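== chain A ==
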Amino acid sequence: MSGYNFAYLDEQTKRMIRRAILKALAIPGYQVPFASREMPMPYGWGTGGVQVSAAVLTPEDRFKVIDQGADDTTNAVSIRRFFERTAGIATTTATRDATVIQTRHRIPEEPLREGQILVYQVPIPEPLRFLEPRESETRKMHSLAEYGLMHVKLYEDISRHGHIATTYAYPVKVEERYVMDPSPIPKFDNPKLSDCAAIQLFGAGREQRIYALPPYTTVASLDFDDHPFDPSRADHPCGLCGSVETYLDEVIMDDAGGRMFVCSDTDHCETRQNAGYRGKDAG
Partner candidate 1 sequence: MTPLLSVQGMTRSYGNHLGCSDVSFDLYPGEVMGIVGESGSGKSTLLNCLAGHLTPDAGSVIYDTRGHGPRDTVTMSEPERRMLGRTDWAFVHQRASDGLRMGVSAGGNVGERLMAIGNRHYGDIRGHAIDWLDRVEIDAGRIDDRPVTFSGGMQQRLQIARNLVTGPRLVFMDEPTGGLDVSVQARLLDLLRGLVRDMGLSAIIVTHDLAVVRLLADRLMVMKSGRVVEHGLTDRVLDDPQHAYTQLLVSSVLQV
Partner candidate 2 sequence: MIELRNVSKTFTLHNQGSAVINVLAHVDLDVRPGECVALTGSSGAGKSTLMRMIYGNYMARSGVIRVGGVDLVQAEPREIIRIRRETLGYVSQFLRVVPRVPTLQVVAEPLRAIGAPPDRAEAQARDLLTRLNIPRRLWSLSPTTFSGGEQQRVNIARGFVHPYPALLLDEPTASLDPENRDIVLGLIETAKQRGAAIVGIFHDTDARNRVCDREIDVGRFTPEQAA
């Protein structure tokens, strides 16, 4: 690991990011601007999350990276390697053993505990962007808590599809104050945002924003009285571990349309299989 400062970023930059993180924790759900750095990877590959991880990692940490729930995809592997090389820290694929988890598009199935930090990679941090393109206006809407527009988006969903068709990046309201984009996690994961024991940090590199949820923050998914929030999941058990409580990926098996449903959280699925649980497609 010679040739790099610990975790790649220089100490001044990490201090700057930590200050942004502390501010974000002090105002849950509020988007704090920060001076995002060029990272040795393209935007869209988690540069925001990587900078946040770099700022919070210590030499004693055990680091886990997941992409859509999996530890073994290109994105997850390369970020894990990046910190192995630049910080020399220990890594793991076990949610339980990790102290810092960087994630793209999922929250682990295993409930997080106190002392853990979950770092989200965020492409577009502004939940109001869809309907109001002016940054000056969305900032004003946040500062004045003018969130009618967010419900217009949900209204449009229902009028077009008969139900709220937003299935990921489903907007939430934090402690009854700021409306927040939870990053493109499936809405199935939304309930896990609330009252979580771990610290949750959100980093958007290209958009230069950091926001956060301190432990045990109340996070409510937006909805209508007559169309309440529904964290739906595919109506199947996992083909490998048989779980009926986890978020599933649909995997196409052959050219004949054969398919199976498996847990998107690979660590959770393997842990269950090792404990003896079996699904109908398990070998």
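Here, a residue touches a chain if its C-beta (ideal position, glycine included) is under 8 Å from a C-beta of that chain, and two chains touch if they have at least 3 such contacts; residues count from 1.
Selection rule: all candidates are chains of the complex that A comes from, given by their letters.
All values derive from a computational prediction rather than experimental measurement.
One candidate among 1 or 2 touches chain A in this complex; it is 1, while the rest do not.
Across the complex, chain A meets candidate 1 through its residues 131, 144, 146-149, 151-152, 155-156, 158-160, 223-227.
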